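Here the structure comes first, spelled out in structure tokens, and everything after it is commentary.
Some chains have been omitted; the remaining ones sit where they do in the full complex.
Should a chain be cited, it is by its letter among A, B and C, assigned in written order, with residues numbered from 1 in that chain.
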Amino acid sequence: MPPGSLVHIGDFDEEETRISVIDYGRIDLEEPVVETVEDLLKFREKDSITWVCLEGLKNVEITELIGKYFNIHPLVLEDILNTHQRPKFEEYDDYLYIVLKGLSSGENDSSSVDFRVKYEQVSILVLNDFVFTFKERKDDLFLPLVQRIRNSTGRIRSLGSDYLTYALLDTIVDQNFLLLDSMDEQVDDIEEELLTNPTSDTLVAIQRLKRELIDIKRATSPQRELLSAILRSDHELISEKIHIYYRDVFDHVLRITESVDSYRDMLGGLLDIYVSSVSNKMNEVMKILTVFASIFIPLTFIAGIYGMNFEYMPELKWKWSYPVVWLVFITLPTVLIIYFKKKKWL
Amino acid sequence: MPPGSLVHIGDFDEEETRISVIDYGRIDLEEPVVETVEDLLKFREKDSITWVCLEGLKNVEITELIGKYFNIHPLVLEDILNTHQRPKFEEYDDYLYIVLKGLSSGENDSSSVDFRVKYEQVSILVLNDFVFTFKERKDDLFLPLVQRIRNSTGRIRSLGSDYLTYALLDTIVDQNFLLLDSMDEQVDDIEEELLTNPTSDTLVAIQRLKRELIDIKRATSPQRELLSAILRSDHELISEKIHIYYRDVFDHVLRITESVDSYRDMLGGLLDIYVSSVSNKMNEVMKILTVFASIFIPLTFIAGIYGMNFEYMPELKWKWSYPVVWLVFITLPTVLIIYFKKKKWL
Amino acid sequence: MPPGSLVHIGDFDEEETRISVIDYGRIDLEEPVVETVEDLLKFREKDSITWVCLEGLKNVEITELIGKYFNIHPLVLEDILNTHQRPKFEEYDDYLYIVLKGLSSGENDSSSVDFRVKYEQVSILVLNDFVFTFKERKDDLFLPLVQRIRNSTGRIRSLGSDYLTYALLDTIVDQNFLLLDSMDEQVDDIEEELLTNPTSDTLVAIQRLKRELIDIKRATSPQRELLSAILRSDHELISEKIHIYYRDVFDHVLRITESVDSYRDMLGGLLDIYVSSVSNKMNEVMKILTVFASIFIPLTFIAGIYGMNFEYMPELKWKWSYPVVWLVFITLPTVLIIYFKKKKWL
């Protein structure tokens, strides 16, 4: 398959592409039903902001047509369709291209075993008065934002496509905090399990979480570069006064990166505890064995002595021999038990 | 909840906001009782320095009004109220915004188990002749500074809002040294415990301290950037001649960062000792078992031989057999004990 | 052997050098059979792109002649022939020199034991309208690219030698993704083996993979510098509008580097699991031993008591002694087994 031909490469079952459009200005708001890419062209003349959200990447021809009508570089289209992109920010003459990963904690039931992070690639194309978002899946990620545009007569409605882009990035990045919260619970659960009843399952859980963290780190740490590239950029599509909002997202990204790093340190600590508690357990087993063996092996030897069949064993005939031996049988273990208690083995 | 609406996000029980004001110049000092934000407006005309200290962030409307009257950016107000900020320094045209964490070692009784660091977010707004501080809790953190302003007729009274800001930062940063001192005691306690009587509780204590350190590092290491950003800044609100004071705080921050790093190294070392001492203990247990088993198992076998019931066992009838066997019973363990002593197992 | 004399240094069995040439323009395409270096000279006058692919480095004189006719620096010729080069990019007045490693996963049968990465040095000389590639071995690496040139009437045919160079780099770099996929399978296989049946072979497999990763890292991480050097370069042989393609390869290189790093982390995690599971196994063995010993050693002692031959042992004559002793023989182990079950040792 030669480079240059557009193909969708992704892990999700192919879903039919759904196009939804919001066209808004300070006063007006329109949510037209759009069937074909050509329907979008009329919004080009309008002065209002048009946000086109595509969910599902199966219908490659839609992306191709958008590329054609809006004059997007073929490599950008390829990147939109290939969902294994590294988060990045690219400036072109007439538009900006942003691609990053939306992370969600998967199923609602966040039980210890099923914790799996879901990754969805989100591409954002920022043009003058036009914003395209390409999502792999149909979900409610941007619903709150849509509501805010519908209801609000405030900030978002009076600012341009750069503010909308900020709002999109903010939504995607802030989702990570939810993820980290559920990560936090996981770590606490494992820690408690370790201190009460560590099993080899706990080890598997630690390892699984560690792998998840490696993946999360790979998805989130390039966001740092991405945002600092946006902040450094002096592209005319990002106005100076919106910079402060991007700086705010940048701070969030920094906090997330630091959190991920500290969770890693914590998991390393949990592994140390696991190894130590396994050693402790073995110690305990060894102590039980040693106590039993040390008490009964000498006694068995004594009993063995008087089980010998020599003809000349004077003790065998003495009347008090048997009670004396019992005395030994009782005092010897008592002494040893006191000794082991002193050593804190019992 | 859309961005743009101010809400208090924090971990502390909501306390009613308390406003206290000191207005001072080289000669005059006034501590007016302030009920409403409007009461502050009259100080704007005065040439003196006005320090407004707000404790407790519950009454969001107070922050909102300050924002309105003093023309503060909404994002800054959001950051003041959301107490999960990363320490940072932001420059605006008319004011500076500093946010950082005040650390205190919690309860007075710094017993090994209850060691918990308390984090309080402190926001500082520096305007021309005006300084606002927003604290999450009511405590005595700034009391010494208030006293110095009241008593002093010296440096602090004759310098501007930039020096007051330095004094605030200095107070917050130097608090960390107290924390590190109590950390030092903790580490020493654990080390002694490790060398005398390591238990699994010691491991838990090490792990807990490690987690605290991870949190402390997250709270303190961005202070480094914060202060170097202040030092790099050429904002007119920070005069050149005050730079040397900020450089002093910067040095303190560097020392704290280095201390935190070295405590981490030390805790890593303690964990190594713990693991080794658990191994050592197991070694000891094994030696006891081995000594007991190696001595008595052969003896029991010998006793077993002469407990056999064969008809033709000539030794059974010899008169000296029994004493000879006793001789063996005594010499064999003696030899083994000497051998084990040589191996330093006893 | 003095520096300055050209010698082939490499690990592959010397193969006869094979020269293949494609000369193409927007419309025409020619694949002449070339026997001697002199045959290439006529293409110098033509305006079309000429790609000369040399496979096998045995015939040193060919490289020498190319150097002579195309005015290549002797050190570059040495680097082409010595196949232990670090990937790098060098700019000269009239040409560019790129050297990097092509990685392939060796045999088709990617069984756990035989996983060996094969490294092949590929040198690329980029002149105006001329591209030379020097490969160590004859293989199909560039076959898809040759096909694309033959069939395509599109991008590749209408662009210059810089685009061809991009296509070559893209081919070499993207090969690594295949390698990482098979690496992925390996890691998963080992992980499953670890959780089901870890043997010392598993350890050897982990170690072998670790060494492979060290080598892969050494081969791929300089590619990052290489591509950022190309992107920084303003050599006239790389036109501005092709930069976006190199940036695309750069992104791929970044993804590969990050993957390699995360595989390393994962292998570190596998080693931790291995060590822990060995400890767990020992724990299990110790428990079995302890259970057996703790149950039967006391019983043996009791049997030993009544095997003693004292004359005055009243119990021996009682009728119910034997059944009572059996009762003890049955209850004692039952109690111990319940105890061990509670401790989860059984």
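The rule is simple: a contact is a pair of C-beta atoms (placed from the backbone, for glycine too) under 8 Å apart; a residue touches a chain by one contact, two chains touch by 3 or more.
In this text the structure is predicted, and so the values were computed from the model without any measurement.
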item	value
With 3 chains placed, the number the full structure-file assembly comprises	5
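Convention: only the chains that are shown with their structure count from here on.
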item	value
Chain-level touch network, classified as line, ring, star, complete or other	line
Rigid-body rotation angle, chain C and chain A, from Cα fit (steps of 5°)	70
Centroid comparison with chain B (C-alpha atoms), farthest chain	C
Equivalent interface positions on chain A and chain B, same or different at half	different
Where chain C touches two or more other chains at once, by residue number	307
List of chain A residues in touch with chain C within their complex	2-4, 73, 75, 79, 84-86, 88, 90, 200, 203-204, 207, 210-211, 214-215, 217-218, 271, 274-275, 278-279, 281-282, 285-286, 288-289, 292-293, 296-297, 299-300, 303-304, 306-309, 313, 315-317, 319, 321-322, 325, 329
Parts of chain A lying in touch with chain B, wherever the complex brings them together	144, 148, 152, 154-155, 167, 170, 195, 244-245, 247-248, 251, 254-255, 258, 262, 265-266, 269, 272-273, 275-277, 279-280, 282-283, 286-287, 289-290, 293-294, 297-298, 300-301, 304-305, 307-313, 345
